[in-house]
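See below for the structure under consideration.
What you see is the complex with one protein chain gone and the rest in place.
Chain IDs A, B, C, D and E follow the sequence of writing; residue 1 opens each chain.
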Amino acid sequence: MDQILSLAATNLLSPIILSFALGVAAALARSDLNIPEAVAKGMSIYLLFAIGFKGGVSVADHGIDAKLASSLLAGIFLSAVLPLIAFALLQVMSNLSRLDAAAVAAHYGSISIVTFVAATSVLESGGIVAEGYMVAVAAAMEAPAILSALWLISRGGADARHMDPDLMREIMLNGSIVLLVGSFAIGWITGAEGLARIESFIVSPFQGVLCLFLLDMGLVAGRGLRGGSAVLKPGVLAFGVVMPLVGASLGLVTGMLLGLSVGGVALFMVLSASASYIAVPAAMRVALPEANPSIYLTLSLGVTFPFNLTLGIPIYVSVASALAGG
Amino acid sequence: MDQILSLAATNLLSPIILSFALGVAAALARSDLNIPEAVAKGMSIYLLFAIGFKGGVSVADHGIDAKLASSLLAGIFLSAVLPLIAFALLQVMSNLSRLDAAAVAAHYGSISIVTFVAATSVLESGGIVAEGYMVAVAAAMEAPAILSALWLISRGGADARHMDPDLMREIMLNGSIVLLVGSFAIGWITGAEGLARIESFIVSPFQGVLCLFLLDMGLVAGRGLRGGSAVLKPGVLAFGVVMPLVGASLGLVTGMLLGLSVGGVALFMVLSASASYIAVPAAMRVALPEANPSIYLTLSLGVTFPFNLTLGIPIYVSVASALAGG
Amino acid sequence: MDQILSLAATNLLSPIILSFALGVAAALARSDLNIPEAVAKGMSIYLLFAIGFKGGVSVADHGIDAKLASSLLAGIFLSAVLPLIAFALLQVMSNLSRLDAAAVAAHYGSISIVTFVAATSVLESGGIVAEGYMVAVAAAMEAPAILSALWLISRGGADARHMDPDLMREIMLNGSIVLLVGSFAIGWITGAEGLARIESFIVSPFQGVLCLFLLDMGLVAGRGLRGGSAVLKPGVLAFGVVMPLVGASLGLVTGMLLGLSVGGVALFMVLSASASYIAVPAAMRVALPEANPSIYLTLSLGVTFPFNLTLGIPIYVSVASALAGG
Amino acid sequence: MQTHQAKRVAIIIEQVMQKRLTDVMTEAGVTGWTVLPVLGGSGRSGAWSREGQVSRAGSMVQVVCVIRPERLDTLLDAAFRVVDRHIGIVSISDCEVLRAERF
Amino acid sequence: MQTHQAKRVAIIIEQVMQKRLTDVMTEAGVTGWTVLPVLGGSGRSGAWSREGQVSRAGSMVQVVCVIRPERLDTLLDAAFRVVDRHIGIVSISDCEVLRAERF
Partner (left out) sequence: MQTHQAKRVAIIIEQVMQKRLTDVMTEAGVTGWTVLPVLGGSGRSGAWSREGQVSRAGSMVQVVCVIRPERLDTLLDAAFRVVDRHIGIVSISDCEVLRAERF
């Protein structure tokens, strides 16, 4: 418990969290501070490229691990199963319609790559190593949740737009999956030598870019809260904090069954606990246009993301250290 | 005098000034060279964040200074008083209408953060340290000038749109104030440890980003001069060079009365001498829509900014060294 | 031959080429991965500024070379002559109309600065130095080809929009020429001292930015191939690979006659072999609006650029080393 | 396909005034509009372009509003109050819309 | 100058639906259109703006299509199939065009 608290304190007072807080505060105070869309997109491409590349290099360094395949499969399985749990929870905790509940559930099965990035940076500053292929697991967990959620709807007889091939391709080849997997492959192929060539681009400035990116995330989350908080009833709000803990627990069990390192277990928890706010919302607009975007965006970005960033990550890392660190 | 000349020469031949000159030349020659708006905005966010953060870290390092509060108050006072002086000067030197004169005056009470940033970089390369909280003083000096100018107008009986609460909030919480103060606070809270984490982002590439940013400023200033120089009568033009010197003198006196270091005095001079071209023009469009933007933008950006950047800063630093360096 | 193969292999497995390949693959698979226009433009400004500046510093370091003037003249001559050769080749190899052939020819006389940048990075990693003023030669070779191509058309009696003064200015002062020449001058003036101030901005992250930029180029080239490959008949396609080899041979002869270093000869080959896809297409849209942009853009960007990037550069560097490396 | 008569009002206005305009429209009961970016232009107060802007002071946007004909005057009155002292233009044209229940 | 009667259809639609809309239009034989960016807006489903978007999920675009009057119904039928379940508006106005051979 002490470790959790001290880790949480260190985390809360780090430049990246404070930058996020600054963004939220500026948005709530209705400042006109804003980061141009193109710049924010550019930073997210940088972060994805860097995290993927470094993951690939780490795999090249440590050789391929027998657990890679099983971790990927476990990730896909978790991503597919978490929406069912989330849906059930929502039925109990809230009075959202089936449609809205399924849309929300899809988000919690999928993952937030920025939460993942923030967690790796906490691990790094704590000197905890993690399997490099966790970025591949992250990529694998993006999409299955969407299929689960659509299945939930079609089972309920609602007239969901059927998963057309275009949508399927959009989901599987969405930009962040392709960039993550692609840069992972490049890092793997070029290894330490490749890293040496671009290290001063993707390693040294990484934390700083993450600060500015989280500033933007804070602005967006804050604006979302200002406009969308009205739609979040207490039950839904509570779900936004309970569900990450449920997800993290499942991630913990999975990571330990797979026999991952402390860092790997912590990242599995983070992935399971985090909720998508890029790929899944876009898919939902196409497949379930009648579901209310305010609900799932505000919940995922305004509640769960800040929770994970501030309290969740320290908790997951501490628990992983305590239980898997044996 | 010798020192001024040598400092001016070093300054004029530095990459940042030459980049600015390149921009002006390209714009005057009507090249299509241009930096996308989003990229320029992204660079200015980077510069504000970096300068604020470093200021905060420096305060964390040197402990809080009894002069912080008095410097802030002095800055607010100067920002409020300078427009009155500028207005009087304009009445004498030019035949601008009351409205245009008041709008111009508002710009000279407020500050240009890029001029401030360029000055810190001259101080740094000269090994002169300054109080870290001068960035907070810069933030404090952005807004009061606007209120003074509006008071000038309402006193004259003109039907200025009354300062509505929305405009007040826009002025006080404009993006650059919030970012400067926010990153200053983050730097202060996280201190040297925080700096260590993002140093290779906010310190090492700083000068280079400043070059590209000034290239863009040069392009904008050059385009402004091409289109707007017609509106600038000799008297107004002369004001654009005289007023910074008047402002700098007041800044000198204030800085010395406050007992600031050489660097601090120089920065006070720079702040007082510089003219706004972001926050104030936006406020003027809302509050004094009938004032002619060509006049105040061309004067502030096309005349005073280049003057300060090339000759002003070396003069202010030399004078501060000579008088306050005792 | 062995050297070519090993150099080609190293080159093909470098992060920059793999990033390009990732972009092409993502585009062909119709992923929605994309880099915002403003960010891509920002990166290209960074690359031009950095390459120009470093060239200037290198000239400042090594003193001015008697060959500078003759190299510039030779470059202008090559740029003017290559379109005539390209046009003749196209008449033989393809059945493009005179108009389309002239438009394509203009592209091959001019140059691709990114190919040049990629080549300097291959030279650097092989420890081969080149004359710093080659960036000035690159700038000089951008425009003459356009005039040659327009002359070809007017000679054929077609009613080409006559080269009006506006177009002339647009061509000579296009953004990339101005930025390249301007930053070259800044580097020359400020020399090693100037470089020291912005080194951690323009040197260290260079390779990394180039990766992301080539990722974008890959995306664009891939999208172009998807849409435009239909217009490329086999003869035209073959031209896209043959012409760079012809150009490179002329560049080789010229470079050796000038007595340049191995690196200089290699870069002369690269410039002659590469085809424009920024300045020339824009000029063609104004001067020859009836020429089909799909043909010249797909050929230059979808065929010749990837060819040079992957196989061409290693070939040119090896040949230059073998013949000029005496 | 069934369509309904409507009016399309396009207001080109300075970006700093955008929120003030839409606030006034909301007060007047107009709840649907779309904001489009503007790159540059020319008018009585001279030419401008986004490229030449270091601040948002000079930028403009276009606010487009499709409304039932009978509500036009309310909208114009509201818009006029904001546009009055500012540069910019207001144009109105006839159009037809699908799904009239949405307006 | 010789002009020809035509119809101008403006469809404001979510960006994720853009390609689906233009695909359907192409199927219906409509081959000319232009896509304009949208910064923000307000409607029955509330207000939104590009600034507040971390994903492209909420972004919208405007697809403008100028066609011969006799082809209007084909276009509207096609567009309606895509727009039907989605937010957005479709407006139609009269216009004239130069160079009718291009349509």
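Points to keep in mind about this one:
Basically, contacts are C-beta pairs under 8 Å (C-beta built on N, C-alpha and C of every residue); 3 or more make two chains touch, one makes a residue touch a chain.
The structure displayed is predicted, hence computed values, not measured ones.
Note that the undisplayed chain, when the full complex is considered, contacts C, D, E. Of the options C:S97, C:S154, C:S294 or C:T310, the residue whose C-beta touches the omitted chain is C:S294. Which of D:T3, D:T26 or D:S49 touches the hidden chain is settled by the complete complex: it is D:S49. In the full complex, chain E makes contact with the omitted chain through residues 1, 3, 6, 8, 22, 26, 31-37, 61, 66, 93-99, 102. Listed for chain D, the residues touching the missing chain in the whole complex are 12, 36-44, 49, 60, 62, 73, 76-77, 80, 83, 89-94.
For chain C, the residues touching the absent chain in the complete assembly are 34, 37, 40, 161, 166, 216-217, 219-220, 223-224, 227, 277-279, 281-282, 284-286, 289-290, 293-294, 297, 301.
Everything below uses one rule, namely that only the chains that are shown with their structure count from here on.
Path length between chain A and chain D in the touching-chain graph (shortest route): 2.
Any chain bridging chain B and chain C, meaning touching each of them, is among A; the list is complete.
Averaged C-alpha coordinates give centres for chain B and chain D that are 35 Å from one another. Rounded to whole angstrom, the centroid-to-centroid distance between chain A and chain C, based on C-alpha atoms, equals 41 Å. With centres taken as mean Cα positions, chain E sits 45 Å from chain B.
Among the residues of chain D, none is found touching two or more other chains. Across the assembly, chain A contributes residues 34, 36-39, 42, 200, 204-205 that each touch 2 or more other chains. Annotation, chain-chain contacts: A-B, A-C, A-E, B-C, B-D, D-E (touch as defined at the top).
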